[in-house]
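Excluded from the complex is one protein chain; the other protein chains are retained at their positions.
Here is subunit A:
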Amino acid sequence: MTDISAVGSYAWLLLVLPLVGAVILLLAGKAANKWGHLLGCATVLAAFVYGVILFFDTTGHDAAHRVSELHLFSWIPVQALQVDFGLRLDPLSVTFVLLITGVGSLIHIYSIGYMSHDDGRRRFFAYLNLFVAAMLLLVLGNGFVTLYFGWEGVGLASYLLIGWYQNRPSAATAAKKAFLMNRVGDVGLAVAIFLMFANLGTTQYTDVFAKINTLPTGTVLAISLLLLLGACGKSGQFPLQAWLPDAMEGPTPVSALIHAATMVTAGVYLVARSNPIYNLTEDGRLVVTIIGTITLLIGCIVGCAYDDIKKVLAYSTVSQIGYMILGVGLGPIGYALGIVHLLTHGFFKAGLFLGAGSVMHGMNDEVDMRKFGGLYKRMPITFVTFGLGYLALIGFPGLSGYFSKDAIIEAAFSQEGWRGWVFGGAAMLGVALTAFYMTRLMLMTFFGKERWKDLKSSDGKDFHPHESPAVMTVPMIILAIGSIGAGWFLTSGNRLADWLSPTLGQLQEHGEGPIPGIGLTVISLALMVIGAGLAWVFVGRKDVPVEKPAKVSWPVRAARADLYGNAINEALFAKPGEVLTRGLVVLDDKGVDGAVTGLAGTLGFLSSVLRRTQTGFVRSYALTMLGGSVLVVAALLMVRFS
């Protein structure tokens, strides 16, 4: 821990800038409609500029002096519990600051164009700003409670923005579902914090990490699993994945920023941040990798079945975060790999969502890919930037995803015994599936027959596809550049891993798995080609039917039903909960009220008095007094004789 630098002592600006923007936008009312979006962009851009300065200030110190804390004020001080409101500046948090404010700025700018027809644009920017502030608190907070503050803060922003299109009932339901499923995860995070306090007397990172090795293994395992539950909620990991695809009800820039690039990766951040805890528990890490593996497969499989362009991308996000969780679950050989993939994914997935938004913008907000087709001619910039994101995602050699995903697959294969085969194999299978669903998406959207020519959008309008304005395409182009170069840049010479080492420890070399590294690369490239080829066989070489085929095999049916995730939630929680609640209401109105009132009645007052409510209060009062006096005497006798 080093003393805070002169630049670092202004880190509170990172929270205050976007927050002030949000407050002004909310309070100023309609007066701010003209310039509100500009203020929103300006505050986040200013935060980005400060973030860049902070980054160079941090790199200016040698690796041993890159961790410092800025104490702001004492938040919740009660005796032994001293919750500090402070910021931790270290390579991990500074990296996230750049991601959040950088991608955040681009998406803010893009939203000027995307939301230009929305009456509530000012409020939209207020919510986006609120999100950026909360997300920055999440990654900058210097303890688990400040993390929790940001954690639920981003949940609120997410709730507000998923439910943006208020008059769509499905949007309101999706928003509520997201918040609720996140709360399930939050309970895990909260109880983990309780455990830390009960056993260590502190919730600040520095103290927790310093003392965690004094705890028995069982307690450490419990903490690690509870943290993982929190991560599952926020990051849409199995078994709490069902809210994330529904979250696509929100405007597309929201999907790009919150539900792809930043908020949903908070679970990965949490595990990486808690690496001193996970280092101590191999069982805990094993569960993390299992969750990541299951989720990456669920995401891929369901992604193959959807026709809604945003839902495919959403399941792709679920799946890619599964890769990240798998990565950080591998421990010291994987923490940095998970973060690298998180960053490259931040670029190409944000780019893909903005591209999808651009398509929707030109297509009357239609999301059904069966109505698209041949759009590459009409939207050349969108096509090229989206295409680069696509290549990056499927791991095309040389582009971002190739570097970041292959590293995780290799590390997974290096695990001993069955683990290597299972985790590595599943991650490898995911490559083929990813290539399949993304190629299918590309073919249905940009190639083939221009099916939209004879169709109308769901609100009954003709399609007039057109390229989006520069305010939207420029951010897409910048993100596309990131999709090309970020992977190579971050991984060459272990650049990012070394930079993160003060926080995550040195990235350890993993052993050689059953298949040598070069062999794995060849296999994954082959699987990518096979996946893409199959997509061409199924979708590309013939016309796409405008109607979704109804007669399909059971795997497709299962995938279309989200592998029954929602059905299970419904059967296990929603239905029994509804019955229980209804039953309790009846019980309370009839049973408890009746019983208590009746019990009192047997003592001789209440029921008779209640029945004669109208007939005179004074008489009842007297009766009560009488009864009360009897009780007084009785009680006196009891005291005397006990």
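Keep this in mind: a contact is a pair of C-beta atoms (placed from the backbone, for glycine too) under 8 Å apart; a residue touches a chain by one contact, two chains touch by 3 or more; residues count from 1.
Everything that follows uses one rule, which is that contacts and distances are computed from a predicted model.
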item: From "NADH-quinone oxidoreductase subunit M", "Beta-hydroxyacyl-ACP dehydratase", "Biotin synthase" or "Amino acid/amide ABC transporter membrane protein 1, HAAT family", the hidden chain's UniProt protein name; value: "NADH-quinone oxidoreductase subunit M"
item: Full-complex contact with the absent chain, from A:Met1, A:Ala31, A:Val49 or A:Leu180; value: A:Leu180
item: Among A:Phe149, A:Phe413 or A:Trp452, the residue in touch with the chain that has been omitted; value: A:Phe149
item: Chain not shown: contacting residue from A:Thr59, A:Ser116, A:Thr214 or A:Ser492; value: A:Thr214
item: Chain not shown: contacting residue from A:Val52, A:Leu70, A:Leu98 or A:Leu195; value: A:Leu195
item: Touching residues (missing chain, whole complex) on subunit A; value: 26, 73-81, 85, 145, 148-149, 151-153, 156, 159, 163, 166-169, 171-173, 175-176, 179-180, 183-184, 186-187, 190-191, 193-195, 197-201, 211, 214-215, 577, 580-582, 584-585, 588, 592-593, 595-597, 600, 605-606, 609-610, 613-614, 617, 620, 624, 628, 631-632, 634-636, 638-640, 642
